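Omission of a single protein chain aside, the complex is shown with its protein chains in their original locations.
== subunit A ==
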Amino acid sequence: MPDQIEKTTPDPVGAAGAITDAAVTGAATAAPKREKARSLGSDAWYDLRRNPVFVISALLILFLVVVSIWPGLFSSTSPNDCDITKSRHTAESGHPFGYNLQGCDVYARTVYGARASVTVGVCVTVGVALLGGILGGLAGFFGGWWDSILSRITDIFFGIPILLGGLVFLSVINSRSIWVVMGFMIALAWPQISRIARGSVISAKQQDYVQAARALGAGTGRIMLRHILPNAVAPVIVVATIALGTFVSLEATLSFLGVGLEAPTVSWGMDISTAAVQYRNAPHMLLYPAGALSITVLAFIMLGDAVRDALDPKLR
């Protein structure tokens, strides 16, 4: 990489090198004063802690995570321990949400359903951010044929609306574990992040500090990790956090359509789907899982909003 630059711009390299050298030594001497100037990350964290929306959503999410890890703490009844004679019964002591069509305790099922939603939301977001971020980032950094191929692949995946794809692809798979559903969602959702990562890496690559680092003789790996990554990662984090809520909602919709999670797994989407058949006679079967689902999505969307406000300097 360095010799490529020397070929194209032989003269300014020395000058730029000298200037940045001076800047670097200047920065080194000014190092003790540094704790006053905050990085974008700590600045964002400072903003977040003071944002009531973030505090509320973070507490809600913390609660949801605790529920999904230890559901037994909140419900002593098992979600699959059903008594058909109690089908569609309303609330009674010890069973505050009543019973569903199969006579299972709606409260227990609502508590145990949190695990599927939270797992899918978090894992799909992390997977999409990593896969899309790395592929898109590399395409933006190196350009060339890899970039062209990746852009075409992105276009192809963009042509398939995700629910439509879910109906077609997932319906032909016989046993859909939570991993299959998550894998499918990652496979169809990563291009969105990849486009954003590509764009933000390209704009970071053209900045003067990257030229300067290169002129100083920094290797490709160092430029990528120390200069481009910290400056290009913010938009990816913002879009991924906002998408988290929609992934939770998407899993529920797929399960509702009957192409998402399957029986032994407890999922709010599936429960809403079975409750919907009889909801006119027993609305409580529908309302509790639907309410829990909506609150979960709301918490994640609020978190995404707060993170965006903190990380996007344009909106300050």
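FYI, contacts are C-beta pairs under 8 Å (C-beta built on N, C-alpha and C of every residue); 3 or more make two chains touch, one makes a residue touch a chain; residues count from 1.
In this section, contacts and distances are computed from a predicted model.
Undergrad: Between "ABC transporter permease", "Ubiquinol-cytochrome c reductase iron-sulfur subunit", "3-oxoacyl-[acyl-carrier-protein] synthase 1" or "Acetyl-coenzyme A carboxylase carboxyl transferase subunit beta", choose the name on the UniProt record of the chain that's been left out.
TA: "ABC transporter permease"
Undergrad: Just to verify: which one of A:Val65, A:Ile134 or A:Leu163 makes contact with the chain not shown?
TA: Counting the whole complex, the residue in contact with the absent chain is A:Leu163.
Undergrad: Which one, A:Ser68, A:Thr119, A:Thr253 or A:Ser267, makes contact with the chain that was left out?
TA: In the full complex, the listed residue that touches the missing chain is A:Thr253.
Undergrad: Tell me where the left-out chain touches subunit A, residue by residue.
TA: Against the left-out chain, subunit A lists 152-153, 155-156, 158-165, 167-169, 171-173, 245, 249, 252-253, 256-257, 259, 272-273, 276, 279-280, 283, 286, 290, 293-295, 297-298, 301-302, 305, 314-315.
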